[in-house]
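A single protein chain has been omitted; all remaining protein chains appear in their positions.
Letters A and B name the chains as they come in the text, with residue numbers starting at 1 for each one.
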Amino acid sequence: MVNLTEPEISLTASLRELRDRFGGTVIGDSGVNIEACASLKTAGKGDITFAEAARYRPQVEAGGASAYLVTEDFPDIPGKTLWAVARPRETFIRLLAYFHPDPQYAPGVHASAAVAASAQLDHTVCVFEYVFIGEDVRVGGGTSIESGVHVGRGVTIGEDCRIGPNVSLMRGVRLANRVTVHAGAVIGGDGFGYLWMDNRHTKVPSLGSVQIDDDVEIGCNVCIDRATFGMTRIRRGVRIDNLVQIGHNNDIGEDAIIVSQVGLSGTVKVGKRAVLAGQAGVADHIEIGEGATVAAASGVSKDVPPGETVWGYPARSIRKAWRELAHVARLPQFRRHIKVLETRVKTLEEQTNKPDSS
Amino acid sequence: MVNLTEPEISLTASLRELRDRFGGTVIGDSGVNIEACASLKTAGKGDITFAEAARYRPQVEAGGASAYLVTEDFPDIPGKTLWAVARPRETFIRLLAYFHPDPQYAPGVHASAAVAASAQLDHTVCVFEYVFIGEDVRVGGGTSIESGVHVGRGVTIGEDCRIGPNVSLMRGVRLANRVTVHAGAVIGGDGFGYLWMDNRHTKVPSLGSVQIDDDVEIGCNVCIDRATFGMTRIRRGVRIDNLVQIGHNNDIGEDAIIVSQVGLSGTVKVGKRAVLAGQAGVADHIEIGEGATVAAASGVSKDVPPGETVWGYPARSIRKAWRELAHVARLPQFRRHIKVLETRVKTLEEQTNKPDSS
Partner (left out) sequence: MVNLTEPEISLTASLRELRDRFGGTVIGDSGVNIEACASLKTAGKGDITFAEAARYRPQVEAGGASAYLVTEDFPDIPGKTLWAVARPRETFIRLLAYFHPDPQYAPGVHASAAVAASAQLDHTVCVFEYVFIGEDVRVGGGTSIESGVHVGRGVTIGEDCRIGPNVSLMRGVRLANRVTVHAGAVIGGDGFGYLWMDNRHTKVPSLGSVQIDDDVEIGCNVCIDRATFGMTRIRRGVRIDNLVQIGHNNDIGEDAIIVSQVGLSGTVKVGKRAVLAGQAGVADHIEIGEGATVAAASGVSKDVPPGETVWGYPARSIRKAWRELAHVARLPQFRRHIKVLETRVKTLEEQTNKPDSS
């Protein structure tokens, strides 16, 4: 039977203990007890929050938190306990992980799960209700699979993965370690390719698969298509938001960020640490360079050089695009200029031609 | 065991009874029996349909419906039974609800559903096959949950909700009363937020949740992310179409309309009765004012004042946007004007300078 063991949520630590663990300097009562993290707006007794810049001083003065993570140059505030560190937001995220650890899953396969005879599951996996696990599947230690998931024939899942409810992992896809797939995502659907022959759109079959490398996170209801041959590849550390479409044979570089509702056609290559903002679209066979940024809702139809930021539809250098936009906004003014010029030229023509006729 | 009781679909009423119930005046045979609603094009014997304006007169003359809901100024048509009311479309929708009521669900929890020991389900709920209901869940009376739904730990669902098949309600989300969630939607996925530290995109955990107020409708395969702290909030009467993305910490005002494939980033605030048309996108921390309209596929990167209509990418006042579009369409003409002016100026220059040289 499956038992979800909740992390202890009544964890308490004195500010002194936290400072000893995470560094920095306390101004005020380092004996105060901290139990939880909260936002600057709502933090109360027992909470710690953060203020990244001196301009948040009024909120700190008005607030009721037990302690405030602040920058090293933050002004002292009488009656408030401040904890000065180099990068308050970073330390705050470390505190979040400390006070609010991820839920742990007790090992076990629920009696209602359907696991094929040839599937090999590590004894530490946690499989919830109504999970289907096909033939020749392998699942590594510490991985959890929530209710309603479909794991097709020959799928490989590594260690410490988190597979959300109602996810579909189609035949043969491979997930490495520490991969998170959120609810409703589909990995390994067929590529969308057809050739018009025999008087119909004849399907180009997808003989390849999908490979997801370590430490990737995939959002809710995302679709990642399998390759025609070889692998659609999502490399280490990539973050994919909800409702994104990744086409067949894409290769998404390490630590790339792909925001909600982005759509990538077939054989797109995205460089390391590139960022595709929400609703951007990329045409077939395009390469987005390392560290490049595609602005929200842009439509990319040409390669984007490394480090470049592109914007618009069609996407072009953001500087060029904004200059064009500014010019378009000035068109009514252009038009007036032309009219004024016409009048002046007409006057000149009359003046110039009058003497001749006299 | 679960039994779906179909509403009686052979309901019959005379036109007189209907008029007594819903108001208005019958011209023609008020004794005729009505059994169903239909469209103007296809309505036949036993059907009632509606014609909102006198321009539909030819269709009414050619039609075979037993009765026609019409406006009060609709012309008499010999041989046709007309029912004149102030707003025919409204009365027609009342008739639709009368003749075609929503299906009713008989109470019961299917034997194959997995309900945690600590979950509290009202005795009138209807839970279908393969539904997973986690610890500490509460479900109110009259609610139905269709097959394959995942209800995570600590979720609260109010009364008379309709949860479609394969929906995922993640831990702790709260649905009030009369909330409809269509198939495949995911409520309470993690927010998409990372900070680059320790040489990786480190996740900002989502400690908050999602709160859906009364009378909200959420479309198929929609994603609504949980808040970092506090609540992503969908307020009373909001209507969300299919495949919409609602980011973490959004606050969607009462009776707002969000059409298919709209994408809202984090911490977006949408005012009461605002309308976001299909495929529109909204950037982080933007506020859309009460009653504002965002046109289809627009990209909003600045606050939209109450009542304003914006269009385009970037979204701007629709009047301004269309003026710009009109100017862009006239650019070839501008160019010709400039060329003509150049020629005229050149002629003038020659004329002006010739006398000097003579």
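Everything that follows uses one rule, which is that a contact is a pair of C-beta atoms (placed from the backbone, for glycine too) under 8 Å apart; a residue touches a chain by one contact, two chains touch by 3 or more.
Because the structure is predicted, anything quoted here is derived from the model rather than measured.
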Option from A:Glu90, A:Asp225, A:Glu287 or A:Glu308 whose C-beta touches the chain left out: A:Asp225
Candidates A:Arg57, A:His100 or A:Arg153 - the one touching the absent chain: A:Arg153
Omitted-chain contact residue, chosen from B:Cys220, B:Ile234, B:Ile252 or B:Val310: B:Cys220
Sole contact to the chain not displayed, among B:Arg89, B:His285, B:Lys302 or B:Arg319: B:Arg89
Identified contact with the non-displayed chain, of A:Leu40, A:Ile318 or A:Leu348: A:Leu348
Hidden partner chain, residues of chain B it touches: 4, 6, 37-39, 42, 87, 89-90, 93, 96-97, 100, 102-103, 110, 112, 128-130, 146-148, 164-166, 182-184, 215, 217, 219-221, 237, 239, 241-243, 255, 257, 259-261, 278-279, 296-297, 312-313, 325, 328-329, 331-332, 334-335, 338, 341-342, 345, 348-349, 352-353
Where the unshown chain meets chain A, residue by residue: 112, 114, 130, 132, 134-135, 148, 150, 152-153, 166, 168, 170, 184, 186, 189-190, 192, 194-195, 197, 200-205, 207, 221, 223, 225, 228-230, 243, 245, 247, 261, 263, 265, 279, 281, 283, 299, 301, 313-314, 323-324, 327-328, 330-331, 334, 337-338, 341, 344-345, 348, 351-352
